[in-house]
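Have a look at this one.
Only one protein chain is missing from this complex, and each of the others stays in its spot.
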Amino acid sequence: MNYNEVNIRITPSSAQMNGEDIAWSPSDRGILFDLFQKYAKGYAKFYKMDTLSQLGFIATEILLQHYPLTPQQHDECAIVFGNSCASIKNDRDYLQTIIDPNSYYPSPSLFVYTLPNIVTGEIAIRHKLYGETCFYVLENKEQLFELADHQLRLMHINAALIGWVECENENNFYANIKLLWKN
Amino acid sequence: MEELILELKQQIIEVLNFEDMTPTDIETDAPLFGEGLGLDSIDALELIVLLDKGYGIKLADPKAGKEVFKSVRVMAEYIQANRTK
Partner (left out) sequence: MYCIAHHILSPLANGSKANLQAILLGESALSSYHQHFPSVEPFCASLFESAPTFKQLCIQSASQAIQEANIDASSSAVVFVISTTKGDNLQLLSPAQQIVRHFGNPNSPIVVSNACVSGVSAQIAAWRLLRSGKYTTAIVIGCDVQSQFIVSGFQSFKALSDSPCRPFDAERTGLNLGEAVATMIYSIECPKKACWQLTAASMHNDANHISGPSRTGEGSYRCLVDVMQHCDTADIHALSVHGTATPYNDEMEAIAIHRAHMHEVPILAFKGYYGHTMGAAGVLETILTMFALENGTLIGNPRYEACGTSYALNITKEHRSLGKLPMHFIKMMSGFGGCNAAIRLSYCGCDEL
């Protein structure tokens, strides 16, 4: 059974869907904020997310706005994401709240993002996707795509978001997310 | 008191990342949870950190937060009565 496939890529300086540039109005707030303003303005939870979640969230948002799923696909859509550095950027941000014994105020809203799979949860919540969500830490994106593709076919999953979402720091991130679905 | 209320609103906007809001958008007597600002359980925990960090108030039981975080005014009154810094 063949799947329809579309994809999106986002870096700090570019956004492309199916290889074509996405137009947006750049500001000094950075690409994730700019894309958010264009595609998901009003979803206030975005501001609470860590960069990894913002990245996966906005990339998925654009994909699903252009390629809406049917209600049935929504119900079953799987989210299989991976990267090679887990939640390291946000881990470091959380560490800042506990490292100084004279200013030790562990932040719950940062701590919750110290798990890489939270991005899959944010997307599931936004789009009401009840399928499986899983996060892998792997050597490269080819390994993730091979693994996820095999799982999809083996389990006869109707629709899935498969994505490599990586964020080492605020200025160094990369998303390559595919949406696959059966007719 | 009014000064503390304004300060609190600014802090709430900052620690809870309400990017698009200004202090005038938060009603002093509106409920913070549910219908009003629509805060969730993580926001409540972050407000507990705010009380500790900003005013030296330790709220050990998160359930106690339900009373304290009823509205900005209730919060301000609680801070005034219990602050240690």
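Chains here go by letter, A and B, matching the order in which they are written, and residues are numbered from 1 within each.
As a convention for this text, contacts are C-beta pairs under 8 Å (C-beta built on N, C-alpha and C of every residue); 3 or more make two chains touch, one makes a residue touch a chain.
Fair warning: this is a prediction, and the values are worked out from it, not measured in the lab.
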item	value
Which displayed chains the unshown chain touches	A, B
Selected residue (touches chain absent from view) among A:Ile118, A:Ala159 or A:Ala175	A:Ile118
Contact partner of the left-out chain, one of A:Ile8, A:Ile79 or A:Leu180	A:Ile79
Omitted-chain contact residue, chosen from A:Gln73, A:Thr133, A:Asn158 or A:Asn176	A:Thr133
Absent-chain interface as seen on chain B, which is shown	40-42, 45, 48-49, 61-62
Where the unshown chain meets chain A, residue by residue	79, 84-86, 88, 91, 94-95, 98, 101, 104, 106-108, 111-112, 114-118, 120-122, 124-125, 127-139, 143, 147, 150-151, 154-155
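The criterion applied here is as follows: only the chains that are shown with their structure count from here on.
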item	value
For chain A paired with chain B, centre-to-centre distance based on mean C-alpha positions, whole Å	31
Chain A - residues contacting chain B, complex	44, 47-48, 105-109, 112
Touching residues on chain B, where the partner in the complex is chain A	15-20, 42-43, 45-46, 49, 52-53
